[in-house]
Each structure stands twice: as structure tokens, then as C-alpha cells.
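Note that one protein chain of the assembly has been removed; the remaining protein chains are unaltered in position.
The block that comes next holds chain A.
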């Protein structure tokens, strides 16, 4: 392991909410204007800090939902409301356009995809685990690398980024598959979790040597990563991001 050349201090900065877009019954995308945003890689996250009028503070980390274009000062977060959460209900239900929001980032240099990376990309998301994968898909729009997304949701209404995914999937080198665990739309006979058969049918093969990104709740990530390893995928090529049940 080597030292990084620059150890930049992450300072808090004030973003302004430009838009709050409802994605599902429990998730919203928050569009933020961040004038001094230093840029980020697809897959990185940031910290959000809320302050009550008596000075009480609470912070949480959220994946960045959008790719960095290099010119715009806009970034997006998509937040799934956690029942009994402290921060997420505020972000999803209270925050409105024009409000300030303190944040700092970007953070994380492992669960990232860079356009110059070679080889196919396998994305596997469960629930709101789609968020950093969506940033990767956005970052990929100018790339010729083949990408497959396997997205596990409970039911059709749970799909985040419905229109966006349709649009992204129209590219020749992007393949999007949805897996429904509770209820499928008409015409989709399979209801059930991702299993070895789904991996075999819809994911890149180990011989394709993809870089694989798995994101979702811990049991989802554990199961999928184990299935991939059992199917012969190199564990060193599988990157995971686990959303704990206590994300708040």
C-alpha cells in the first residue's frame, strides 16, 4: 500500500436544494446546488449534517446518485426513508427547494467506477442499493464498455429511477434486468430473490472477467457475493457496499 500524495481535508459546505423529486413511496431524489463541489467519482458518498435551532446535530452518509460532469455544480442524492430514522425522514419528507443543506465529501475510493477502467462492468443492486450504481450508469454514457445491471426490487412500484433506467437501457452496450422478490408486473412470471440460476442467466460470466459492484442491504450483499464466488467469479474483482439496517 502506498501513501496518497495529497491528504485533502474535507470541509463542510452549504448546498442549496434545487429540487426534491419523489421516486417511490419512501424514496426521494434531492437535487443540490453545491457551488464549491470539488467533483467526485461514480460510487462515492458524502456526509450530510443537520442542525436543529438549539445546535443539536445529526449526520449520516449517503451515496451520490449522479455522475460528475466536470462543469455543473449540481449533484443528486437519493434517500430511502428509514422507519424510525432520524435524518432520512427529514431529507425525504421535510426538506424543500431553497433550503440549505450542509455536506462534505466526496468520500470513498474503492466502490467507484472510472470511465477509463477496462473490461465489462456488472452492477447488482438491491433496493436503494441502486443509488451508487445509477451514478456509475450515468458516468458510463460516453463509454463503449458493456454494462449489465441486475436490480432486485420488491415490486414494480419499488423501482427507483424508472424513466432513467429505461433511457439508460436503450444504449446497445447497457443491459438492465429487474428481479422482483414479492410481486412482478404482468408478463413477468418470475417472483423471487436473485439465485444461482439468475446469476447464470443474466450476469456476465467469470470468463468475461467483469468488475462487479454489489450494493444493498447486508443480507442481500452477502448472498449475492457468495453466489458470485460460488459461480467462479474472482473475489478480488467483486466490490461491495453494504447498507446497514441502522442507516437512519
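One rule holds in what follows: a residue touches a chain if its C-beta (ideal position, glycine included) is under 8 Å from a C-beta of that chain, and two chains touch if they have at least 3 such contacts; residues count from 1.
Keep this in mind: contacts and distances are computed from a predicted model.
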Handout entry: Per UniProt, the name of the complex member that is left out, chosen from "L-lactate dehydrogenase complex protein LldG", "Sulfite oxidase-like oxidoreductase", "Phosphoribosylformylglycinamidine synthase subunit PurQ" or "Monovalent cation/H+ antiporter subunit A"
Key = "Sulfite oxidase-like oxidoreductase"
Exercise for the section: Identify the residue among A:63, A:158 or A:240 that touches the chain left out of the display. Expected result: A:240
Fill in the blank from the handout: From A:107, A:162 or A:196, the answer for touching the chain not displayed is A:107
Problem - chain A residues that touch the omitted chain in the full complex - result: 1-4, 7-10, 12-14, 47, 50-53, 56-61, 86, 90, 94-95, 99-102, 107-111, 218, 222, 225-226, 228-229, 235-236, 238-240, 242, 244-246, 248
